[in-house]
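Here is chain A:
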Amino acid sequence: MILTPLHLCLLLSSALFCIGLIGALSRSSSILVLLGVELMLNAANLNFIAFWRYGPNPAAGTGVLFVLFSIAVAAAEAAVGLALVIAIYRHQRSIRLQDARRLKG
Partner candidate 1 sequence: MTGLLIIALVTLVPAAVAMALRNVIHSALLLILSWAGIAAFYFWAGAEFLAFSQVLVYVGAISMVVLFAVLLTRHTRTDGGVAPDTLGRALAGLLIGGAVLGVLFGAVLSTPLPIGSKPAAAVTVHGLGVELMERHTIALLVVGVLLTVALLGAVVLAASDSRSGPEDAR
Partner candidate 2 sequence: MLGSGLLQGLKVTAKNIAGSFHDPERLVTVEYPEQKTKLPENYRNFPFLVSENATDPMGTLRCVACQICEKECPPQCIYIEKSKDKKPDAAGKMQVYPAVFDIDTSVCMSCQICVEVCPFEAIKMDQVFEIATTDRFNALLLDRNQLAKPNSYYHQIHPTEAAEVDGRLLAERKAAEEKAKAAAAAAAAKAAAAAAAPKPVATPTATAGAPGAVAATVSVAKPATPPAAAPVSATPPAAAPAASPAQNAPASDGKAAP
């Protein structure tokens, strides 16, 4: 079989996704978990660009626009997520996820 550039891009993005996944699953620091999620999101964005680049109609720019929106959402997610981390830290004096068991602050 032939390894096309698209293949390579997809492999890259899936590797990145898995790194993010492993990080998110195995770390207990909520900030690192958040960063892992962020990485997975980025991996998804890579896919959009890869398919836009090698897809049938690169001129449409839909992939780019999708990633643009995705970045915006990721920014919002990061802001809210980290605000949550800080709020949790205020209550629990810890950013370990294991410690944040109570829903009530």
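Candidate entries met the following condition: all candidates are chains of the complex that A comes from, given by their letters.
Heads up, the rule we're going with is that a residue touches a chain if its C-beta (ideal position, glycine included) is under 8 Å from a C-beta of that chain, and two chains touch if they have at least 3 such contacts; residues count from 1.
Please read these numbers as outputs of a predicted model, since none were measured by experiment.
Participant: Since the rest of 1 or 2 are in the complex but keep clear of chain A, which one touches it?
Facilitator: It is candidate 1 that touches chain A.
Participant: Which bits of chain A are touching candidate 1 when the two form their complex?
Facilitator: Contact set of chain A toward candidate 1: 1-2, 4-12, 14-29, 31-32, 34-36, 38-39, 42, 45-46, 49-50, 52-54, 58-65, 67-69, 71-80, 82-87, 89-91, 94-96, 105.
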